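As you look at this complex, bear in mind that one protein chain is not there, while each of the others sits in place.
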Amino acid sequence: MEFTVRQIAQMLNGKVVGDDTALIRSAAKIEEGQPGCISFLANPKYEPYIYSTRSTAVIVDKSFEPRQEVASALIYVDNAYLSFTVLLEEYQKLTAQGKRGIEQPSHIGEGSTMGNNGYRGAFSYIGSHCTIGNNVKIYPNTYIGDQVSIGDNSVIHPGVRIYARTVIGRNCTIFANTVIGSDGFGFAPQPDGSYKTIPQLGNVVLEDDVSIGANATIDCATMGSTIIRQGAKLDNLVQIAHNVEVGKNTVIAAQTGVSGSTKIGDQCVIAGQVGIAGHLTLANRTKIGAQSGLGKSIKAEGLSLSGSPAYDLNLHLRSLASLKRLPEMEKRLLELERSHQHSEK
Amino acid sequence: MEFTVRQIAQMLNGKVVGDDTALIRSAAKIEEGQPGCISFLANPKYEPYIYSTRSTAVIVDKSFEPRQEVASALIYVDNAYLSFTVLLEEYQKLTAQGKRGIEQPSHIGEGSTMGNNGYRGAFSYIGSHCTIGNNVKIYPNTYIGDQVSIGDNSVIHPGVRIYARTVIGRNCTIFANTVIGSDGFGFAPQPDGSYKTIPQLGNVVLEDDVSIGANATIDCATMGSTIIRQGAKLDNLVQIAHNVEVGKNTVIAAQTGVSGSTKIGDQCVIAGQVGIAGHLTLANRTKIGAQSGLGKSIKAEGLSLSGSPAYDLNLHLRSLASLKRLPEMEKRLLELERSHQHSEK
Partner (left out) sequence: MEFTVRQIAQMLNGKVVGDDTALIRSAAKIEEGQPGCISFLANPKYEPYIYSTRSTAVIVDKSFEPRQEVASALIYVDNAYLSFTVLLEEYQKLTAQGKRGIEQPSHIGEGSTMGNNGYRGAFSYIGSHCTIGNNVKIYPNTYIGDQVSIGDNSVIHPGVRIYARTVIGRNCTIFANTVIGSDGFGFAPQPDGSYKTIPQLGNVVLEDDVSIGANATIDCATMGSTIIRQGAKLDNLVQIAHNVEVGKNTVIAAQTGVSGSTKIGDQCVIAGQVGIAGHLTLANRTKIGAQSGLGKSIKAEGLSLSGSPAYDLNLHLRSLASLKRLPEMEKRLLELERSHQHSEK
């Protein structure tokens, strides 16, 4: 897709200085710009790059006054960063809207319905009695079990597996190869040492505006539902066990795992590679540092925790600093003991 | 699927008090019950819920005597919890048995055979010279390489990838998007700093009754076999490297990784996010706590370990408790040194 500098300036209510007929095909950071790219300058720290960038056009703040000659066309706007973001969003909408219609072969079971303006890619499999809203995109090679419902505008990327009876809200995005609704890990030990599978009969509910990264796993509940609340964002390779609840607008970074029946509050921020034990409750706005292991419920809101097991972030940082000096402390302690024994004599 | 309360009571050898013509369509926890659901009451702690639940029927112990009016139909049995479990299992069998036959398009290579009563979903790919037993379910979008054998009653969920020459026993379940038998991570450093791939020619063997979660990876052996012994249960996102052996009835929780050539004994319990180094031997009944890192072989049976590196659980817990007090200890040590110097003068 190509636009002239002038077309872009009109979209952003901006004013062009330079060649407004030049063609823009892509976006780039100002320091990595190439002919055909558009960049932006917001942070004054990056100003030197505007005099050397190869980008065809740069979006700048109204107040920007070049101190040297600039080769690129400049688009003056109220807020360069904001305008650039708007531009990227518009661009993404235009490119993403390309996919429409039904590719064959694809499978849709009896009693399943799909709304308007949707996309169903080749080799996608939709089971029976599914209800799929408007503007839903189901990419190739996906599997959707029986009785699944998917709300308007949601996007199911290639290779996603959605087990039967999963409920997905509106405006959700699930990235490639993520598995939603497979069995929780539940086994009852038998007298002979073997394990018997505990039937997992519940489902998974994703509320509206949820985003799940690639290769993640969200298990169905034993009974009832594993729930990801509105606006929660989960990164790649995250594991959510059976009967977990993830609160509204909570963010969970890559490779973190949450054990069974734990309830995470709203607006929490959980970093990468964190482990959270089962049957805990985390208050709203809890923050947990990377690689931490949480073994206790958190009752007060807004705490920052770190470590494995996790406790107060600042205390943990002090302990870690002391840990580095521990071999030295051990020597000092020994020294003191000897000296003390000596002085006792 | 619908049953009357009377049908369920007959199945469980129970006695109904209340409306035995009411219809049951689903199961729920007593505190989350809805009309059409059946629940159970086993733990007296939950008794208050039986007076408020909206479940249509509740399974209760023979000895239960309501202290208030109960709206739900009651099914009296010898052991409410056990009966409920039996019911869930029966229900799951009934619903799971729905899938039968061959959906098209699907691919099966020359010389491959499949037993009776099986299911092969659309877009599933079976290579050449595979031997697949009776009652095997192969869900849509799966890939099974050449010369794979799969025993009776095993279930291969959507998106599973099984590489050539893998051997899968009877009654195994492999959840969605798990990869069995891809190359072990083996590279020989070359003088110029590059790495040469070491051919991985072995395979993976899953004995009977093995369960593997979603998005897990089990690498083939360099030579010989990576082996998962009878009854072992592996959770989502677990990584098993080349030539590993996982013992009989050993349980491994989510996101744990086992490095190459390590042999894990029988009846071990390994928690989530554990890392186990390569070429180790773990005795039977070893227990390893979450996020631990095991760097040494464990010879005595039945030990509990924790920490990274992992050592005795109790000792590790004491060290962690001390670690919290470490900054304080450091101050005390300094104080003591000063005081001691002073007293020396």
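Letters A and B name the chains as they come in the text, with residue numbers starting at 1 for each one.
Definition applied: a residue touches a chain if its C-beta (ideal position, glycine included) is under 8 Å from a C-beta of that chain, and two chains touch if they have at least 3 such contacts.
Keep in mind the model is a prediction, meaning the values are calculated, not measured.
Undergrad: With respect to the chain omitted from the figure, which of A:109, A:140 or A:278 is a touching residue?
TA: A:140
Undergrad: Going by the contact rule already stated, which one of B:48, B:66, B:111 or B:309 would touch the omitted chain in the full complex?
TA: B:309
Undergrad: Specify the residue from the set B:29, B:120, B:137 or B:161 that touches the hidden chain.
TA: Per the contact definition at the top, the residue touching the missing chain is B:161.
Undergrad: Which of these touches the unseen chain: A:112, A:135 or A:177?
TA: Of the candidates A:112, A:135 or A:177, A:177 is in touch with the missing chain.
Undergrad: Which candidate, A:28, A:71, A:102 or A:303, sits in contact with the chain we can't see?
TA: Per the contact definition at the top, the residue touching the missing chain is A:28.
Undergrad: If I consider the whole complex, including the chain that's not displayed, which of B:39, B:230 or B:255 touches that chain?
TA: That would be B:255, which touches the missing chain.
Undergrad: On chain A, what residues meet the omitted chain?
TA: Residues 26-29, 32, 85, 88-89, 91-92, 103, 105, 121-123, 139-141, 157-159, 173, 175-177, 209, 211, 213-215, 231, 233, 235-237, 248-249, 251, 253-255, 266-267, 272-273, 290-291, 308, 320, 323-324, 326-327, 329-330, 333, 336-337, 340, 343-344 of chain A touch the chain absent from view.
Undergrad: Going by the touch rule given at the top, which residues of chain B touch the chain that is not shown?
TA: 105, 107, 123, 125, 141-143, 159, 161, 163, 177, 179, 182-183, 185, 187, 193-195, 197-199, 201, 215-217, 219, 223-224, 237, 239, 241, 255, 257, 259, 273, 275, 277, 293, 308-309, 311, 315, 318-319, 321-323, 325-326, 329, 332-333, 336, 339-340, 343
Quick note on the criterion: only the chains that are shown with their structure count from here on.
Undergrad: Rounded to the nearest 5 degrees, what is the angle of the rotation that puts chain A onto chain B, matching CA atoms?
TA: Rounded to 5 degrees, the superposing rotation is 120 degrees.
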